[in-house]
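Quick one: the structure is below, questions incoming.
Only one protein chain is missing; all other protein chains are in place.
So, chain A:
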Amino acid sequence: MARILFSVPPLTGHLNPALAVAEELEKRGHQIAWAVHAKQIRDKLPPRAWVYPLDAEDVDGPSIADPQVRGLESVRLFFEDYTLPIALRMLTPLEAISRSFCPDVMVVDHQLPGAALVARKLGVPWTTLVTTTASILKMSPTVDEWVAQQYMSLQCSYLPKELRVERPDFSPHQVVVFSNETLLGNAHPRVDAPYHFVGPTKGNGRRVVDFPWDWLRSDSRKLLISLGTVSRDRDTRFFEVMMAALAEMPEIQAVMVAPESLAERAPLNVLVRSYVPQLELLDQMDGVICHAGHNTVCEALSRGLPLIVAPIRDDQPVIARQVIDAGAGLSMRHGKVTPAMARSTIEKLFSTPELAANAKRLAQSMLAAPGAVGAANLIAAQASPSVRPVH
C-alpha cells in the first residue's frame, strides 16, 4: 500500500479526472489524501476522503478574478491573478502537509504549480496530471517566453537555484495527459516532457446528480449545450441566442446547462438545468454545443458525438481548433453568434455525416485508451518502483 497525496485546483475540470484516478487507486488499497481548497470543493470529494485544507487561513478562497475576459487576456489573468497567487499562498501549508503525511508519491495538477514546487523541493516522486493539452503545446515564442518568466519568478521565491527549471509544472518523472495524440494533432510543437496519453477518464468518483430523464423524447434529435462551470454564469446572451434559434427547431430537444433563472423563458424543447449528470446525459445525445472545455470535448468525442465549439477563454480556442482540424465539429463565435447563424450551424451539424463519422473515428481511439486505470497503473508503479515484499 502506498501513501498518495493529490493536489488539484478547486475547478471542476481539473478535479473530475483526478477523482477518477484516485478512486481507482483507492480500490487497489492505496491510501489517498487530498491537499485542496476545501471550502470550494469538499462537497465534490468522496464523503470519507482524507482532506488537508489549503485554504484554512483564507476568508473566501481563490476565485477566477474576472470571468468576463476572453482569449489571450484570460490566459494572462489566469496566471497573474489566479495560478500564481494560489501557488504563493499554498507553498508553506503544503510543505507542512507533505512533511506530515509523508507521501510515497504526489499527484499534482499541472495548473497548481505550488504543489509541483513542493514536490521538487522535498524530492518526493511525483506525477503531473494534464487536464488540457493546450498546456503542453508551444503556441508562440511570445507566449512561451512569458509563461517561462512567470514560472521563474515563482520559483525564485521558494526553490534553490539548482532546482529551478523552465517548466516546473511538468514532472520530470511522468506526465499523464487525459487526451490522445490523434486529437492533439501536429499543428504545434510540444514542450519536452515524459508524456503518457491515457485518454479521458470515464467519470468515476463523481457525485450523483438528479435529472428528469423522462423529459427526453425518443423521436427527437438531442443536443447538450454547456459552457462549463467557469463561464456558465458569465452572461446570458449566448444562452438566449441558443433558445431563440431552438424555438424554431421543434424537432430538436436541447438540455442547456445555464442559470435556472432562464428556465421560464425557455421554449418547450429546451430544458435549463444549472448542473447535470454530464456523462449519463451524453450517452443520450446526438450532438454537443460547448465552450471547447477539454473534458467536455473528450467526453463527447468518446461517444462519437460531433460538436459545435464556441470557445471563450483559457485553453478553449486551442482545443476548439483541434476539434475543427479533426473534422469533428463546427465553430461558433461565442459573443457574436446570432439566432440565424446558430440555427444554420445546428442544421449543418446534423446534415453533415462526415462530422459524426470523424467523431466516431476519434471515439475508437479514445475508448481504446486506458483512462483512469492507465493513470493509476503509472502512479502505482511510481509508488513502488520495485515490488515490495508482502508482510
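The rule we apply is simple: a contact is a pair of C-beta atoms (placed from the backbone, for glycine too) under 8 Å apart; a residue touches a chain by one contact, two chains touch by 3 or more; residues count from 1.
Just so it is clear, contacts and distances are computed from a predicted model.
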### Complex member absent from the view - protein name from UniProt, among "Sulfate transport system permease protein CysW", "Multitransmembrane protein", "Acyl carrier protein" or "Molybdenum ABC transporter ATP-binding protein"
"Acyl carrier protein"
### Query
Which is it among A:159, A:341 or A:373 that touches the chain not included here?
A:341
#### Entry: Chain not shown: contacting residue from A:51, A:72 or A:367
A:72
## Note on the structure
Across the whole complex, the chain not displayed is touched by chain A residues 69-73, 76, 140-143, 146, 311, 317, 321, 333-338, 340-341
